[in-house]
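See below for the structure under consideration.
Incomplete set of chains, arranged as in the complex.
Labels run A and B following the written order; every chain starts at residue 1.
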Amino acid sequence: TPESAERTAVPGVATGLAVTGAGGDVLFIEATSMEGEPGLTLTGQLGDVMKESAQIALSYLRSNGRKLGLDPNALAGRRIHLHVPAGAVPKDGPSAGITMVTALASLASGRPVRPEFGMTGEVTLSGRVLPIGGVKQKLLAAHRAGLTEVIIPARNEPDLDDLPAEVRAALTVHTLADVADVLALALRPAEDLGDLGKIDGPALAAA
Amino acid sequence: TPESAERTAVPGVATGLAVTGAGGDVLFIEATSMEGEPGLTLTGQLGDVMKESAQIALSYLRSNGRKLGLDPNALAGRRIHLHVPAGAVPKDGPSAGITMVTALASLASGRPVRPEFGMTGEVTLSGRVLPIGGVKQKLLAAHRAGLTEVIIPARNEPDLDDLPAEVRAALTVHTLADVADVLALALRPAEDLGDLGKIDGPALAAA
């Protein structure tokens, strides 16, 4: 999908799947960090449950980063900002949990998320992937958006029966129970990082 | 129980018993810690009373840790995050108190909780275990979930008469009045810790 490719070209952005009033949709989780008072800034009109998901995602990575191979300092002692466009649309629910973990791990590792991947699943503080709702609408939306690889919770595998056969055939669906496996699958390998940082160059180069 | 075993395989997770609209259920308390502003992050849509239970559990351990044999620095000067999945389900009440103490003591000691144990009971700041409601539904749920050892408050002993005989026979029920006794019973001994930390290995080992 061109949009997903464009959005996930930089580290810190992951593609999620959501249920909206009008069926399913693709959403992007954007994460960045900066010097400043350590903590988490959350924007995108997120509800209470979704804000808690972001806290869980960050705590999981900060507590388990070392054994995941992440630089332990990448997410500590910095201000993290996590945004979910579009900015005026209220969003809630726990199902963006694994997408948030993925966006933050991408930011921390400098490894972009594979553009062909979309994902949905609640995450717990110890990294378990819990089942969510709306699998059919979410996978139809992933297919419409041109995604070809999808991650869902292991305990949602029975929901795949509801998918039309041609959609099921077009998607590679990964059913996972541990968010460490999500990260191993969805982040681009470190060796592909050669051309990152090649962004525009100083556009503002002041006097 | 396979789920309880999987969940409690790492230190910091304890199995509680709750009453829900649909009878009793098993819930998991997850605790972790990280460097950062000292204090308590609470997630899982917890109500006021349950949030206070978590503060009481932490204060009890911080004030009494030394005489319990806990490293006095394990819970001080760090950010503690306590989560109760599932993230979208509102939860309240004081009866998860001893489960919270157990999860935090497990985290602080590095000793996992015994997977066959479920527990319920309010805890006070000086470590007394106070009676709670719903003992029958909670023990039926523990039995259904495959747990074999259950801890309840001493003053709830009369409620055991309401249990079906075969459930009563299948469960070893411990009626306790002091949370120090809960910890002595529910945490795996230190000598069993040989194979902890043997988790997956660096999945993200960056460039």
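Methods note: a contact is a pair of C-beta atoms (placed from the backbone, for glycine too) under 8 Å apart; a residue touches a chain by one contact, two chains touch by 3 or more.
Note that the coordinates shown come from a computational prediction; the quantities given were computed from them, not determined experimentally.
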Copy number across the full structure, from 2 displayed chains: 6
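Note that only the chains that are shown with their structure count from here on.
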Chain A on chain B, rotation in degrees - Cα superposition, rounded to nearest 5: 60
Averaged-CA centre spacing for the pair chain B and chain A, given as whole angstrom: 30
For the chain B and chain A complex, residues of the former touching the latter: 6-7, 10, 12-13, 28, 30-37, 41, 43-45, 81-83, 85-88, 199-207
Of chain A, residues touching chain B in the complex: 38-39, 48-49, 52-53, 55-56, 59-60, 62-63, 67-71, 76-77, 93-94, 97, 105, 109-111, 122, 124-126, 128, 130, 180-181, 183-184, 187, 190-191, 193
